[in-house]
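Every protein chain except one is present and positioned as in the full complex.
We just call them A, B and C in the order they show up, numbering each chain from 1.
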Amino acid sequence: MESSSCILSRPLRGIIPPMITPLLDRDTLDAAGLERLIEHILAGGVHGLFILGTTGEAPSLSYRLRYELIERTCDQVKGRVPVLVGITDTSFVESVNVACKARDAGAQAVVLAPPYYFPAGQAELREYLKHLTPDLPLPLFLYNMPSYTKLVFEPETIRAAADFPGVAGIKDSSGNMIYFRQLQDLLKDHPDFSLLMGQEELLVEVVLLGGHGGVCGGANLVPKLYVDLYNAAYSKDLSKVQSLHKKVMQLSNNIYNVGRFESSYLKGLKCALSCMGICSDFLAEPFHRFRRAEHKRIQRYIKELGIT
Amino acid sequence: MESSSCILSRPLRGIIPPMITPLLDRDTLDAAGLERLIEHILAGGVHGLFILGTTGEAPSLSYRLRYELIERTCDQVKGRVPVLVGITDTSFVESVNVACKARDAGAQAVVLAPPYYFPAGQAELREYLKHLTPDLPLPLFLYNMPSYTKLVFEPETIRAAADFPGVAGIKDSSGNMIYFRQLQDLLKDHPDFSLLMGQEELLVEVVLLGGHGGVCGGANLVPKLYVDLYNAAYSKDLSKVQSLHKKVMQLSNNIYNVGRFESSYLKGLKCALSCMGICSDFLAEPFHRFRRAEHKRIQRYIKELGIT
Amino acid sequence: MESSSCILSRPLRGIIPPMITPLLDRDTLDAAGLERLIEHILAGGVHGLFILGTTGEAPSLSYRLRYELIERTCDQVKGRVPVLVGITDTSFVESVNVACKARDAGAQAVVLAPPYYFPAGQAELREYLKHLTPDLPLPLFLYNMPSYTKLVFEPETIRAAADFPGVAGIKDSSGNMIYFRQLQDLLKDHPDFSLLMGQEELLVEVVLLGGHGGVCGGANLVPKLYVDLYNAAYSKDLSKVQSLHKKVMQLSNNIYNVGRFESSYLKGLKCALSCMGICSDFLAEPFHRFRRAEHKRIQRYIKELGIT
Partner (left out) sequence: MESSSCILSRPLRGIIPPMITPLLDRDTLDAAGLERLIEHILAGGVHGLFILGTTGEAPSLSYRLRYELIERTCDQVKGRVPVLVGITDTSFVESVNVACKARDAGAQAVVLAPPYYFPAGQAELREYLKHLTPDLPLPLFLYNMPSYTKLVFEPETIRAAADFPGVAGIKDSSGNMIYFRQLQDLLKDHPDFSLLMGQEELLVEVVLLGGHGGVCGGANLVPKLYVDLYNAAYSKDLSKVQSLHKKVMQLSNNIYNVGRFESSYLKGLKCALSCMGICSDFLAEPFHRFRRAEHKRIQRYIKELGIT
């Protein structure tokens, strides 16, 4: 299989967009949209592709559809960049099931947030990871996302897990930079362990101060902007950083800021991709796509921001 | 099928224990323990049986195991009491899938908490229920469990859903009696809508003041105690209520109070059932069974409380 | 002083309204309104009067005004019922200062929630109470109010404090009946320790099952309703309890339910008292009184509920 020729660099560096999942309805992929979206993102020069994360609405999708998405994505990417597959689940067994599908389809890694129904303690999370990691057939990125899972992987838990087999890094979406700085400090003796930022507004400071990259939702729309910003920060070109960072903030303050629910980020992203003619804006329950008024605002922002 | 002879009374009244799921390991049912447990519970005179709730560790189980549990339980109960099946899921499609399995196996109703990963607004929850209820083949009980789902079904949402087809009642596990009183007030014109209390410590006041019954975890251990308490409260026998309520509080303050994590309720229940020789105390990840020291404390409490 | 003739019964039982503070502006008492309000409340047969609690907006008032309120209230009450004075403060020294003023003015007890800025642990709260109680010149009621203070007096902390000198009871406004039931269980060997409910919607179940009374905000408006309900519950007259409880719920679901902020309880109470001609509806910052539209709704509810 071609994709097996793609090697996951250690540490993984750069921009790894968390791909939205193009849907025609709650249980039907927008297959044509998916192809266009993948090509659009890869054309921006990204360093990987992360599917079935929060941005990918994974928890809202049936397992059948998740499996179909994994296969179609790996087939389309054909090993040009590493594919990372979200396996977060409340059920240990289902997480392993998805990971095995990912390996079979040719993906390069899996990504896991804490099981998010029961309020496990840190000792229990550590044990959970200790049991889980030997059963996973691909390298694992941990995923800290407390606003959704209500559980934090505390720094010491990450530190312990970094020594489990196959644990390759963390994506932190807490927005808590102090947490991120603590991780950097705790893992300074693990140069292969990848520290990735899940909030695009904080990509710059992460890369300027030694982090490895970002999982930036906006890279669904304008992948090159984030790749350029990553490169500028990596090479410490502060004036370029500032002008590109300004564009990232404008996108964030506009596209993600329509509507009154916390889901405005996801709705804005999908709506914008639909306005760009890339894929459908359907969202699985419990969400729904923007209605006409919000759609118009997104359309206007896209024009103002020069996204095409 | 015999179970089809069992009719779900409206409103559903009495004690409907939330059954724990006996496990040999994370993906293997303790089938013999399950049989013993069901017979033990039914011998107490309960008015229904609720499987695959929070107490049943549903989110931690694979779908395969959940389906097996539904079938075995319905086969064992044989229509003696209504079987209610938890279908809570982050995925709309998977909730419908489990509901269809429940209908096929001969269950009488399904139970649903809000989808618990994405932070939906109340308008979105209402729409979610409006889309979901026509697809469900069995009557639906809503399940308010904010400490785990992080989403409340607000009283007005329940009030609206009460007019959707098949919505038969609510199990409230918020522990917020003011919420429960508001529901009673809002639904006073829906005499068929069942108002059930999910916290056994509050069963008495619910039944004394017009609620319909309780989903009491302790009824896994001593089902007759809760049935007697329900009957005493229903017939306003206050002195009997007080002496039985005292026993319920003793059980709660001891069996559920060992260990330092929020999971002590679940661990205590399973440990006690194991001490009683009914079924295995294995818990699926992210939890694990009590170690020896806690096991001894549970064993002592069981003796002190006269549970056998 | 006459008020010294008033003895605080142990345990304190019955209805102890948390009085609102009538204000002409943010630093001026509505002295005439205060006199009318006190006489209105006492005419209802209440068993005590609690000033400077949350309902009394204590944290929003200057110390000068708090001291004036203590003196005027004690002078007006003249020992007809015990006066309880809120001394909750972030500063230990200021709590003692207010307590001394209360004693000098002739009050019978003080009421204290946890210091609410710094996130103290339970061991620190226990030590705080151990240091504080010897410095207080009056019996102390603890006050559990986690939604505002963000700190709980955990049951074990209350249990320990019950043995400190002068600690006479607790007012629980958590709305968590399981907590209340645990307190009853832990303090069953302290028959003098008063267990009071701060949420009027839960007065009935508290008194029916062995609690001592309630601190009911609605008793500012219709004190006799709550006194009658207390008496009915105390004498286990369940049919009377149900008809009176229904009225309490109607008041709660209407008067406290206007406007979109959490402060609607306080605004509704003051607005209703103003409609009744008893006192001004001014609220200290950060709140403000209802505007015209909400005022009209309150006026209509008052008429519908037959409050005059």
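Throughout what follows, contacts are C-beta pairs under 8 Å (C-beta built on N, C-alpha and C of every residue); 3 or more make two chains touch, one makes a residue touch a chain.
These numbers come from a predicted model, not from an experiment.
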| item | value |
| --- | --- |
| For the chain not depicted, the shown chains it touches | A, C |
| Options C:131, C:188 or C:236, residue touching the unrepresented chain | C:131 |
| Option from C:48, C:115 or C:217 whose C-beta touches the chain left out | C:115 |
| Identified contact with the non-displayed chain, of C:165, C:286 or C:306 | C:286 |
| Sites on chain A contacted by the missing partner chain, in the whole complex | 175-178, 181-182, 184-185, 199, 201-202, 204-205, 208-210, 236, 238, 242, 245, 249-250, 253 |
| Touch residues of chain C, complete complex, unshown partner | 26-27, 54, 57, 59-65, 90-94, 97, 114-121, 124-125, 127-128, 131-132, 147-150, 260-263, 284-288 |
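Just so we're on the same page, only the chains that are shown with their structure count from here on.
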| item | value |
| --- | --- |
| Fraction-based call for chain C against chain B, same above half, different below | same |
| Inter-chain centre distance, chain B versus chain C - centres from mean C-alpha coordinates, in Å | 36 |
| Overlap residues in chain B, where contacts from two or more other chains coincide | none |
